Each structure stands twice: as C-alpha cells, then as structure tokens.
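Shown below is the structure under consideration.
With one protein chain withheld, the remaining protein chains of the complex are depicted in position.
Order of writing sets the chain letters: A, B and C. Residues in each chain are counted from 1.
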Amino acid sequence: MSKPNPIKTTLLSAACAVALMALTPAQSAEPPIKVGVLHSLSGTMAISETTLKDTVLMLVEEQNKKGGLLGRPLEAVVVDPASDWPLFAEKARELLTQDKVDVVFGCWTSVSRKSVLPVFEELNGLLFYPVQYEGEESSKNVFYTGAAPNQQAIPAVDYLKDELGIERWVLAGTDYVYPRTTNRILEAYLKQNGVADEDIMIDYTPFGHSDWQSIVARIKRFGSEGKKTAVVSTINGDANVPFYKELANQGVTADDIPVVAFSVGEEELSGIDTKPLVGHLAAWNYFMSVDDPNNAEFIETWHGFIKNDKRVTNDPMEAHKIGFDLWVQAVEKAGTTDTDAVQAAIIGLETQNLTGGTARMLPNHHITKPVLIGEIQEDGQFAVVWQTDEEVPGDAWSDYLEGSKDLIADWTPPIMCGNFNTVTQTCLGSEAE
Amino acid sequence: MVLGRLLRDDRGGQAMLAVLLLVAVLVPILNLVVPEGNPWHVSTYTVTLLGKYLTYALLAVAVDLVWGYLGILSLGHAAFFGLGGYAMGMYLMRQIGDRGVYGHPVLPDFMVFLNWTELPWFWQGFDMFWFAVLMAILVPGVLAFVFGYLAFRSRVTGVYLSIMTQALTYALMLAFFRNEMGFGGNNGLTDFKDILGFDLTNDTTRIGLFLASALTLALGYLACRFIVTSRLGRVAVAIRDAEARTRFIGYRVDHVKLAIFTFSAMLAGIAGALYVPQVGIINPGEFSPLNSIELVIWVAIGGRATLYGAVIGAVLVNYGKTYFTGAFPEAWLFALGALFVLVTLFLPKGIAGLFSQAVTWWRVRRPRERTARVTP
Amino acid sequence: MPTRIPLHRGIWISSLLVLLCLFAVTRVSAEGSETVSFEAALIDLSDPSFAVKQAAVDVIAASGDPRAAALLQALAAGQLYVRDADRALVLVSPSAGDYRLRDALDGSELGEASRREVKKIAINNRMRTQLRTAIAALTLASPDPAVRLRAAQQMLGDPNPLVIQAIRDQLEEEENRQVRDYLTLSLALADLQDPATEIRLRGIDRLSGSLYPAARNGLNRLLSAETDPEVRDAAERARTHIERMRSLNEAAETLFFGLSLGSVLVLAAIGLAITFGVMGVINMAHGELIMIGAYTTYLVQQAMPHWIDYSLFVAIPAAFIVAGLMGILIERTVIRFLYGRPLETLLATFGISLILQQLVRTTISAQNVAVQNPSWMSGSLQINPALALTYSRLYILIFALLVFFALLVILKRTALGLQVRAVAQNRAMARSMGVRSGRVDALTFGLGAGVAGVAGVALSQLTNVGPNMGQAYIIDSFMVVVFGGVGNLWGTLVAGLTLGVANKLMEPWAGAVLAKILVLVFIILFIQKRPRGLFPQRGRAADG
C-alpha cells in the first residue's frame, strides 16, 4: 500500500496542459510561479465552478501574454475536489504541500471554504474566494473578493423599501449558513426600520427542494393582505427553477410580488426558461449587460478563450478577475510571492471594476464594490434598474448581529486580527496566536 | 494461540495484516526521519490520505460482516459511520474552547451565530474524550439495535430491509442538514484545533492518528475473524443460506442478526470517529445514501464474504478515486461506473475471488474455501 | 377600437383622462422636461432613462389619442421597439431568423429587419404597474370581454372617484358575469368609504361571501377605522363568514397539492414498480432513465422551437422510445446476466447510473438546460377567487393516472402482460411452456424504462433538467414501491398518493424538511408492521 504519491503525476500532466496553453513570450529559465485552482469539476457544484476554473486559466494565460510576473511565467495547477467537502481540505493540502503553489483561487460554497480554512492557516497559504457569502469571517490567509451581506442584501432591501415601497417581506432561503445569516441580518435591519414582526415571513427549504406549491401559496396569501409585498430569495441554485415556475403558474407576477434573488445570475439563467422570471430582480456587484469598456473587453477575451460566444459572464468571474489583478499588483509591489509579503503589500491596492469605479482591498481582506439591482429580461440578461452612488466597503462582521456587532477585522499593524473586539480591545479566538 | 486459530486458512488475511504492519512501521519513519526532498520521503499529505483509507477499510470490514456472512445488505452503514464521526467531531468542537472566532468560552461558533445562549443537553459531556469515544460506539450501536430489533423481529428481509436502511440514513441526512438540530447544519463541524491536547496540525499527531487507525483496523479485522470462525459465524452463514432451516433447528435467527448487526454498526462508528480528526470536517454529506451504496461496492469489488477482500476493495477504489479525480476529471466517473459494472459481471467473487482461484490453480492440495458462494 | 365608445361614457372617460393628464403634466414638468404633446412623448419612449419613459407614458395615456391603448399594450407586452435608423417606433414580431416590423401607430407593414437595426424599449416593474393602470382606464370599454376583465381587475379597489364613476357606467352596459363581479366588487369597496351608514352597510352586505382578497382587506380597513357599532358587527360577521369560506378553500387546496405531489411520486415510481416490482431488478439507474426522458423533451423542443405548444405530444412518445431502447440495451448487456441476484443488479445499475450522468455532462452540458412550458401548461384554473389549480399540476395529475391505467391494461389484458407475469412468477415453468423469457425480460425492462422516460417529460415541466435530476427521485421512488408492496401496481398508486398527501398535510406545521423526515420514519415503522408493504404479493414469487 505504501506507494509514490499518485497525484504528482496527475498534476504534472494538468500543469503541462496549462503551460502549453499559455505560450509565454518570456520563456525564461526562471521557475514558474504556480497558481492553484481549487474548483469542483464534477459533482453537484460543477455546474457553477467549472466556469471559474476556466476564468482563472484565462487570467493566467493573459498574464503570461504580458510576459508573466516578476519575469517568471505563471503556471496554473488544476485539481478536482469533486464537490466533496472533506476532499476540498485534502486537495488544498495537496496544492500547498505537494505542488507548492504560491496562491490559490477557489471554493464556491461556504462549507468548502470552511473546510479548507484550517489548512490555509496551518500552511500559511493564500486563498482568493470569489463568491458572495455570509460574512462573519476574516482570515489572515483568505481574501474575500465576493460580496459580504452589506454589499448585496442590505442595498437590495433598501431598493425595495424606498423605490418599490415594499411593506411586507418574505425571506425565503435554502437551509444553510449563507441564507440563515443573511436573513438574520435582514430581519434585524428591517426591524430597526420599523417593520413589524407580522410583516416578516421567514421560510427555509432543503437543498434542491422541488415542490413549492404550499410555500408559494402561503407567499401568495401573505402578499394578498393589502400591503405591497416582496420576496427576498436566498434560494440556492437548483431549487430556483421550480420555485419561479410555481410562482408564475400560481399567477404571482413580478409586479404583484417581486422576487429579488442573491444567487441567480447570468450563468444560472442560461439554464432556465426565463419567461416566468421576467421582471424579477437580482442584486449583484456585476452584470454582463453593464455598458463599460472594461466589461466589453473582458467579455471579448472570455469568448475568445472559451471559443463560444454564447457563454455568459457573471459576478464571481469578475470577482476572480479583480482578485487576480490585485494579487498580481501585490506581488509586483512586494517583489516576491512570499505569503506574508503579499499580504502586507496587497492591502490598500486598487483596480478597475468591470462595471466602472474601483475596487480597493481593505484591511479586513474584503474589497469595495458597487451594488447593482437588475431586472431579468427575456434574453436571460439583466437590465440595471438601480445602483449605489459609490462603492460599498465590504464588512466582515455584520453590525446587525448580536455576536459580531462589536467585532472588526484589521490585518494591518498594530491590530493584526481577524476578529478584534472593539469593546474589550482584545483579539478573540485562534487568530490571536 | 488465538491469533493462529483466527488466521488459519486465511492467507489473504495474513498477507493483508503483514502489509498493514509493514506500512505502519515504514510510513512514520519515512515521514519523520527521512528529510523532505529525499525521494523516499512520505509527505504528511500522503500519511493523512493513508489514514483516511484505513478508516474506510475498517468501515468496509464492518459492512462485509453483515452482508458477506449474514446476508443483510445494509445500505445504511454510512449512517453509523457518520454518527461516530459526529460524536468525535463534537468532542473536537468542545476542545476549541474560547479559540472560536466569537471567542465564546463554551459555545461553538455556529451556536453563537444562531443566537443560542447555552449548550443543548445533547452536547453535554462531549468535552471529555472518553465520553465522546463511548458515544461514538454507543450511539450507532443503540440506533442499530433499535432499528434491528424492530426489523428482524418482524422478519423484514432482503430488498425491503436494504431500502429501509437506506431510508434510515436518508432521514438522518435531512435531519442533520437542519440547523435547528444543533449540529452545524450543512457546514457541519470543522476548524478543529487539537485532540487530547495534541495539536492536530502537528505531523506527529497525524502519524499518531494514522497508527491508531492501522491498529484499530487490525483489531477490528481480528474481532470479525473471531466471529466468523466461531460457531456463531457458521450460524450466520447458515442463516444467509437457509434462514427457515436455521430457525427449525432451534436458533433465534433474529437474535443472531441483531447481535452481529449491532456489532458491525459499532465498528462503523469507531471508523467514523477515526475518520473525522484526519479529514478535519464532518458534515451531513456523510449520511448521503449514495455513500452507503458506494461502500457496499467497495466490498463487492474486494470480494464479498472475505474480510480481507473488503479491506482491499476499500483501499483500491478510494485510491482510484484520488487518482482519477486528478488524472482525468472529466472521465473519472465513466471509469468508476464501468468498474462497478464489470466487477459485478465478471468477478462475482471480487478480487479476493481471483486470488483464491489463482491459489487453487497451482496448489496441489486444494485448501478448503471458507469463502462461501455468493447467493442473494 | 375605442371609437365605438357611446358618447356619454366617452365624456366620463375623457374627463378621467384629462385628470390623469393634468397629474401627468405636473409630474413631467417636475421631471424638468417640457413635453406634453403626444408626438413628443413618442420620442421620449425610446429614452434610456426610466423616469423620462414614465413621464411619456403618462402623457400618452392622457392624450386621449385613439392609438394610445394599442401603443401602451404593445409596450407592456414588450413588442415595442425603436428603429435605430430613424428612431421610429415599430411593433416587432419574430419571423424566420429575423424580425418583422409594423408601424407602431398605423400598423402598416415595414418589412423585415435584422436584430441589429432595432432596439427594444426596456421597461421596469414601476412602468408595468403604471402601464396596467393606464391601459385599464383605456380599455374598460373594450369590446373584448377578456380585455375588460383585465381592466376591471386592475381597477379593483381604486378609490379615485372618476374611476368609480367610469366603473358605474360600464356596469350598466356590462353583460359578462365575471366582469360584473369585479365591477360590483369595486363599487362595494367604494361604498365602504362612504360617509352614509346605510351605504356602508350596503357595501358590507355586498362584500360578505365574496372570496376576493380585496373584499376581506376592505373590511379590515373599515374595521380599523369604523366607530358605528352597527356597521362594526355587520363587518365582523361578514369577515368571519369570509374567513370560514377561505379556510375551507385552503383545505381543498392543500389536498390538491398533496395529490399533485403524490402524482409526481407515482409517475417517478411507476416505472420502477415494473423493473423492480415485477422483475426484481433493483434498478439504481431508474432516476437516470427519467433524466433521459427529460433531456429528450429538451432536444425535441430544440428541434421545433416555433411549436413549443405541441412539443410535448412529440416528446412523450419520443421519450418513451428513447428511454425504452436504453432500457432494453441495459437489460441485454448487463442485467440479463444477473437474474436471481437482485442485490448485484443494484451494484451494476448504480455503475450504469454514474455512466449515464457523466454521459449527459460531456455530451450536452454540465449546466442545467432550459425546458419551456407550453402556454397551455402555464397559468391556473380559477375555481373561485380563493382557489386556483395550476394547469401544469392538474395535467400531470391526470397524466399520471392515464399512464397508470395504461400500464394496468398492458399487464392484465395483453399477451405480453400475461407472459410478463408468468416469467415473474416462475421463469423455468414459463420457459418450458414456450415463453421466450429472454425476449419478455427485455420488453418488460424496456417498458419500465420507457415509462420512466415518460415521467421525465412530465417532471421537465415542473423542475429543472440537469445531469443530477435523476438522483433527486431515485430514493423516493423506492420508498413508494416498497411502501405500496413490491409487485403490485395498485400499491404503488395508493402509496404514492398517500405519501404525497401526508407530506403536504404535515408541511404547514412541520415545515418542508421535517415533514419529509416524518414521512420516512413513518414508512420505516410501517414496514416493521407489514414487512411486505400495503398490498403484499401472495405466493412464492414474493419470497425475495
């Protein structure tokens, strides 16, 4: 049973493939800088994560066209954690110890991030995490380029409240940590804004829930009591199709009861018959339809790379783009790929958003983002109907939750802490060491 | 001596244990003594990987005991494995203490964020290692006992039983997904710090866990051998082949089934308890019915009704998975699927069957086959 | 069409429009634009800013121009485009490949145009609401009852006196029952606001027994303000009456939901009832056969994009054949070697299911695919204002029963059925009596697989179609078959519907997840009581 580690061969092959793909003009003798890609290529999450894998490969290729980094070529190392959470931790360890990658771009679900977090902290690696998430976390080794709740949920609610005059709220979500946290934050926020208990309905469903009859009926009743009602949906990927279909069939249209979703983007829509969804909303930090030169260029390169101009771009892709740019800048600034140096260098760096404005890496390892509300159109794209005037800084610890309103994250001296309690002036938990 | 008796006519087992011993001795040396960079160095990554395989192997042995010898196809052993895992996970969570992100002295992070004020009753006592281990064995045991008592008493057999065990693990999965259950919902339990005061991230700790797994596997294997070589084991096979007859010569079939089923469940629980600290996370995915089916397939591939076959099957299939998921991410499911089909079609006795056939070929005096023919 | 408005009603409507118009003008000037004329507003419609567009809509609505209604309807329906060349507004209908253009105002043909040349006028929720109100005002007198109905619904509960007046006039003319309901309801609601007690009482009297949510809300609003005790308890009584009737309807609704969920379970399980129940094959690839059916639907729709409404009638036989052939293939290549070893069929078919999934991932795509609902499948059948049955569910319920009885007939009445049962009971005997058991096995399995495929067509209308969809149904299917009693079709039907209803009855107080768990636990305990399911099979064939 004692055997030479199999994975080496694997990754070499994968790596070679990529290296070939990325014919760098600077074929220097310098050892390449390794970029790990940790996205599921099989299993349930493959639906979303495969695209992100391609995105990183594209970014690496582009960078190599520019002559690599520090005069060294970049080399992507791809592994498949197969939507299996323990496997995520295993593969992360593999990337960091076997392949000695300098940075990792990866993960989608919260549980996968939670699963790899200890590994990155133990081996002091770098992870760029591109998906909107529930917050309540800030690790020295992780950079959160997706939206924190205050960069997606709260602005969306503000829009519904102020622009559409919504008075009753249905918070519907799949039963896992992201919806739970988001809804608890929203509940607290709404109550602060004087919404009464009986005007908030919270409902959780299991993953891939497919029979929405009763719930939609309840929503319909809830909405038929005279006050303008909206649904704030944190329903996870697969369950959305039957949900929207049921809404449409029971005659709930976007103008009676609009649904604003946080997990439905261009990629998801491409797999849905959009007729029943038209007019419903989504809150993101990026829409493919945004008219901006950077965005146009990005879409063009993407279509060129994936060799299919039907493919859409979406928010997590932009997040990877931003993360990658910032990392490149940081490495150049630090002159090395050493983790601590890059961590020190990256804070405060800025890069262009694809939707205009700039993204800045904050001391809490989150970034500033504009928030856009889009309405779903027949063609599966979003028409932007509202957007924040300036970028919103990502907030690691929500101000609306009991446990965390006193916490801040700041990875610059003197605090250097992911969960610093401003009241007791102490750094809590393990990050203290 | 006992060991001798247990391993008589069990060449496969002897070989397996020998290899296990070899690995258990070599790996720590190659990992700790041999410096990194040296081609002989075994990375900690590989060590944990092996540790994981060993726990799977133990699980497979447990399944083979009930399926191979008792003829009960349990599609619910992942449930017992998972429960054992959760028991250990709860202990590890309690060990985190106030090092959680919210710095709460007692409550694990996910409880703080669910606004829970104090520890629910079923989390009491899990700060003690011995208690956690006890629970890792008892909880699956009790569940198996209750389920088995109902099922075997009312003579639920064959496919019905299999589907019921599947329902059991499915129900558990749904239950553990619920955050109200107080087991961390979909995220499960993770971010463990240390076990018995040893830092989990420490190489020696990992080696320790690896050795523990190896030892437990060996002991578990011998325990199962002891059962199958005893008269009880022969009664079990008798039940598998002719249940009614066994009843008529005066054995309480339901009692025999219950005893062995429960024991097997406990074994699975132990496997789970060893699995969690090595992979660093336990979540409801472990209860997924597909996992249960998959581990039945390990046994089938290794060779039903040969305990060492189960070990081989578990290690091979998982090694294959680790390899294929990296080698050809797009095609590995084809490979796996084809493997299952071909083995059932052409190797009804699995790999172990191949061995014994090979042996019988060149051995003049045919050694008695204890591996009974596979009958549904 | 508004040309045919009788004079006196025309006056009212135009005065109503005038009011809207004034309203609009103030609004528009607030927007900082000076446009008031109809033509100028037309130009504004193609403006990117939603604010400007809204202003323009108000103007158009108020202009009293005969073409307004048609124009706004086109805008609401998303058919209104602007031609880049001359910024002229055009009505667009998709034609082969490209667009067919008609002048938005006089409807004259403008010939073909490519997608590049025209740009759609995007609207948002606000504009939709605004448009509906405006259109309602313009079309209340439309000759088409359907249009009038929509208008009446839209105006429901609008306190604006002019609107009320318009409604009153329309009511005199109106002969369509449904429209009358709405109009009278609006008036009743108006009555509630009336200072005069007896008028309020009249309103309450009219409202009591009406199931429209608006009625109950009206009463609630009244009760929150009302002081007069007489009116109060009249309103109270009316409300309790309404509530009782509503709760009755809700019960009926829940029952329907249950049956519908049940029918889905039955559909998913019925194929398994044959492959597993009759042939004793633990077919883990069953879910994937369903998936194949669903994907067939998708491909059929791809093949006939302009005939979505008929696609299902093509898809059903197609799915049956494709899945059926796949089933026969599986049976001939793998399963036939495994008869009498049911537990090993489980392992083999599980392998097959993995292969089929990955096959779809690689050949079609890892993403879900979009299967569209035919128009006749969407929407719902309004029994009464408080109870509506969604067509898709209704048809699928019926469809499930059809499939079930079709199978029953095949198994009980046809020669094949006879042979199937013969082989199932005693293979050797059947053989010796000249039944070609090999052929029968293949056909039986093919039948089961085909039915699974047909189920896939139905499911594609309810949920998403992707490589993993099979996994979602396999376990439930086995539960249903085992619960019903292996080898008994009736058992499967009863079991499926029972579980569906039980699930839905529990869902309101237990929540979706807990309900499912409870159902599972119930099944486990039930099987302990009756080890062979609801309708156990007699004789030796049952001994698995």
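Keep in mind that, in the parts below, contacts are C-beta pairs under 8 Å (C-beta built on N, C-alpha and C of every residue); 3 or more make two chains touch, one makes a residue touch a chain.
Please note the rule applied: contacts and distances are computed from a predicted model.
Its record in UniProt calls the unshown chain "Urea ABC transporter ATP-binding protein UrtD", which is the match among "Urea ABC transporter ATP-binding protein UrtD", "Malonate decarboxylase subunit alpha", "Sodium:proton antiporter" or "2-oxoglutarate oxidoreductase". Contacts of the undisplayed chain with visible chains (whole complex): B. Across B:L50, B:L107, B:V237 or B:L274, the residue that sits in touch with the chain not pictured is B:V237.
The residue from B:I195, B:V256, B:I270 or B:V315 that touches the chain not shown here is B:V256.
In the full complex, chain B makes contact with the omitted chain through residues 227, 230-232, 234-235, 237-238, 241-242, 244-253, 255-256, 259, 368, 372-373.
We take it that only the chains that are shown with their structure count from here on.
In summary, the chains found to touch both chain A and chain C are B. Separating the centre of chain A from that of chain C, both taken as means of CA atoms, is a distance of 32 Å. Note on chain placement: the centre of chain B and the centre of chain C lie 46 Å apart, centres being C-alpha means. Chain centres here are Cα averages; for chain A and chain B they lie 36 Å apart.
Residue positions of chain B with contacts to 2 or more other chains are 174, 177-178, 330, 333. Shared interface positions of chain C, i.e. residues touching 2 or more other chains, are given as 358, 361, 513, 516.
Contact residues on chain B toward chain C in their complex (touch as defined above): 73, 147, 150-151, 153-160, 162-164, 166-168, 170-171, 174-175, 177-178, 289-290, 293, 296-297, 300, 330-331, 333-334, 336-341, 343-345, 348, 374-376. By the touch rule above, chain C contacts chain B in their complex via residues 276, 280, 282, 284, 334, 337-338, 340-344, 346-348, 350-355, 357-359, 361-362, 471, 475, 478-479, 482, 486, 513-514, 516-517, 520-521, 523-525, 527-529, 531-533, 544.
Of all residues in chain A, only 1-3, 5-7, 9-11, 13-14, 41-42, 78-82, 84-87, 89-90, 93-94, 97-98, 110-111, 114-115, 117-119, 122, 136-137, 175-177, 180-181, 184, 204, 206-207, 401-404, 407, 418-419, 421, 426, 428-432 touch chain B in the complex they form.
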